[in-house]
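Here we show just some of the chains, and they stay where they sit in the whole.
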Amino acid sequence: MIYLVRKEHFNAAHRLFREEWSNEKNEEIFGKCSNPNWHGHNYDLIVTVKGDPSPETGFVINLRTLSEIIKEHVLNKVDHKNMNLDVEFMKGYIPTTENIAIAIWDQLEPLVKELGIRLHCVRLEETEKNVVEYFGK
Amino acid sequence: MIYLVRKEHFNAAHRLFREEWSNEKNEEIFGKCSNPNWHGHNYDLIVTVKGDPSPETGFVINLRTLSEIIKEHVLNKVDHKNMNLDVEFMKGYIPTTENIAIAIWDQLEPLVKELGIRLHCVRLEETEKNVVEYFGK
């Protein structure tokens, strides 16, 4: 079994807050990340899939195929968007790095399975210092 | 003369658009960057000053001093902010990388001069691929 890793990138705005909390409580919990006028990040998205290389092509999967799936089902929906307001698959979730990673996993997992391979990890780097990895349930 | 380079970092939201233009014209000119609900970036800010090292300390200037000036007069005003709405010194300017770099120069230049050295360059990296450098008028 081989693990194939693809790195992609998107830029987005977000705000961490709970509507039912006061601004003070939001700031106490989420700090600067609850700024009412939003802030944003350059997100690095690293998707790892696993499978056996085809004896015919030497590929686990053609990276173009994987990259196009990520582009259509994730990047086009989040790049240059507001994670709280613009992204259907984040509705109802606070856009922490944790929740975004889980939501991206849920987008990609069935599509990767259809290719005859398996999704192994969604890694999301909000900054160089703050990173999350999700391997599914 | 020695050039001293300090790298700092901030995260911010922004939107490129002119109020007097329609959404269509804004999108034609600014593309995805005109998304009405904002998007954002991890900005790397690289400030270069120049001067002669002190024979007593071997420093052009203590980097702590430079770093504190950048923090107080730039980072505290832009980090986790919206460049269009929250930043006094960007009022009236479209927050392109070019305009942010010039505005940061204007913030820092008189303060660096007071230290007895000179500001040489403000470099602003919006993404790894898109960078601006400003050396003053």
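For clarity, chains are labelled A and B in written order, and residue numbers in each chain start from 1.
The rule is simple: a contact is a pair of C-beta atoms (placed from the backbone, for glycine too) under 8 Å apart; a residue touches a chain by one contact, two chains touch by 3 or more.
Keep in mind the model is a prediction, meaning the values are calculated, not measured.
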Subunit number of the complete homomer, 2 shown here: 6
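As a convention for this text, only the chains that are shown with their structure count from here on.
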Length of the line joining the C-alpha centres of chain A and chain B, rounded to whole Å: 28
In the complex with chain B, residue positions of chain A that touch it: 9, 11-14, 32-33, 35, 37-42, 79-82, 85-86, 127-128
